[in-house]
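A single protein chain has been omitted; all remaining protein chains appear in their positions.
For reference, chains read A and B in written order, and residue numbers begin at 1 within each chain.
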Amino acid sequence: MDSILFIVFAGIAVLCGLNLVLQKHPISSALSLVGVMGSLAVLYLLLGGEFIAMAQLIVYAGAIMVLFVFVIMLLNAGTEPVSKRRLWVTYGGVPLMAAGIGIGAYVLQRSFPSTESVKLGAFQGGGAYEIGKKLFETYVLPFEITSVLILVAIIGAIVLASKEVN
Amino acid sequence: MNFLILSLIKAAVVAFVLMTTLAYLQWIERKVIAHIQLRVGPRRVGPHGLLQPLADVIKLLTKEDMLPSHVNKPFYFLAPFIAVFFALIAISVIPFGTEITIGPVKTAMQLTDLNIGVLFILGLSGMGVYGVALAGWASNNKYALLGGLRSSAQMISYELPMAMAIAAPLLMLNTLSFRQLVDAQGGYFFGFIPRWTVFQGPFPQVVSFILFMIAAFAETNRVPFDLPEAENELVAGFHTEYSSMKFASFFMAEYANMVTVSCVATLLFLGGWQPPFPEQYGAKFVPSLIFALGALLCFYHGFNPARPFDKITLPVVGVVFLGVAAAFVAPVISTILMPLFWFAAKVGIILFLYIWVRATLPRFRYDQLMRFAWTFMFPVAVVNLFVTGLLVALS
Partner (left out) sequence: MPQLPIPASPPIAWYLILSVILFALGVAGFLFRRNIITVFMSIELMLNAVNLSFVTFSYKLRQVDGHIFSFFVMVVAAAEAAVGLAIILTVFKNRQTLEIDEVSSLKN
């Protein structure tokens, strides 16, 4: 059962990822990315990360990607033209990528024995309570620093976006 | 396997009740607005227009499904599906009542109780934006695009104060599961003030409740925040190019969102199915009393009919009401029906508020809407959250 769920959602994630790279229109790519994020959220649930799955849905799929879609619609971005590439990029890119993935998969398969598998509910420490406790005890300084980072980003975005072009 | 069958039955019941509610919500809305505006509303199809929702469904199903030639087809078809999917799936974590026992089966009146139910609802409401934004974009029409853009900006802006308004009561109740939220609001102060979060110490969440309701109106694109479909400036906004069943999907999504938001407000702030005053003051007899009064009213108007047809219809409705009133005092059924009644009553009051506001208030201008979100709602929500946190930490 866990395997079937994994295969279905991993399949959706990979297909959406491929679609992101292959589609010519930015809005198709954006929606594919939303698909990747949604299926990753389900995989996080399988891995026992309830809170992080919902954070993925709310922050990534619900906020960041809406921002992307909003900007694409605002700029009315069209399909991108086919660009000239060097010959070896056209014919060598995909095999190289496949070889890279293959090597990575081989190394991972060898270094993690297949006896250890992911069972739903085997790891219960991913709830909101545990995350909150860890976040505000061990990681309280990084947490504060990221909040400053966000403040800087907000100010930066406002300054950039409101600058008048002469 | 037992679990599977039970879940299927519950899902079927919840889906049926939800769909019926959505259909009749629209009838109620038309009736209430009509009476506020001194009209009578729909009354051609069936007695008092009671079959109007059925007629509407048949009309929408059989209407010609127009496909404009200039649309972006895949996204044009995807958009209503996304909207209605994320609107309907939210009901799965909403609890309607306490645990009940029917024969050998003991089950909760809820499809599933997630540990993170509140976050789940927030995530779904964030995903719902895509339906509207995509519909506007894929229609390839400037009015639709403007509607879609407005709605995505509006929903992003109002999601922030809404999430903060939700966070404040969560600080006091210390859980993210809806069932535990309601359980934590049981009991009474001084024997008669309910421990709902709007009344609960150390800081009664009245401000959060008001903020949440305002943000909820904006999130569901209802008057006075229905800028995405402002018909006197944008034709019909994001669903200008949609017809028949695809239009009905957007319509259904809007009403399903209304129901979900009302349920969440009830569960978070108004104590879910906890009665507003204790058992010993007669909370058990309130529903029977209400339905009996309704029956009496029906009989009175039935025997002094204003219209000839009322002579038959009103007494029949009155008999039905009397039956319901009897069910609420019957020993076994009443324990199941009581929580459902209080929950439905609170949700119904909030839904009535929606309709009332729609009939009363004019629409905001777009810059007013945005300024309101960022310069009023957001600071108030931050201060409210801060004060709540401080008082919870001190007590």
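Note that a residue touches a chain if its C-beta (ideal position, glycine included) is under 8 Å from a C-beta of that chain, and two chains touch if they have at least 3 such contacts.
Source: prediction; values computed, not measured.
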item: Where the missing chain makes contact, among the chains that are shown; value: A
item: Touch list for chain A against the chain that is not drawn; value: 1-3, 6-7, 10, 13-14, 17-18, 20-21, 26, 29-30, 33, 36-37, 40, 43-44, 47-49, 51-52, 55-56, 59-60, 63-64, 67-68, 71-72, 74-75, 77, 80-81, 83, 85, 89, 93, 97, 100-101, 104-105, 108-109, 111-120, 122-123, 125-126, 130-131, 134-135, 138-139, 142, 146, 149-150, 152-154, 156-158, 160-161, 163, 165
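As a working rule, only the chains that are shown with their structure count from here on.
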item: Euclidean distance of C-alpha centroids - chain A vs chain B, Å; value: 32
item: Chain A - residues contacting chain B, complex; value: 27, 31, 34, 38, 50-51, 54-55, 57-58, 61-63, 66-67, 69-70, 73-74, 127-128
item: Residues on chain B engaged by chain A in the complex (per definition of touch); value: 75, 78, 114-116, 119-120, 122-127, 129-130, 133-134, 136-137, 145, 148-149, 152-153, 155-156, 159, 176
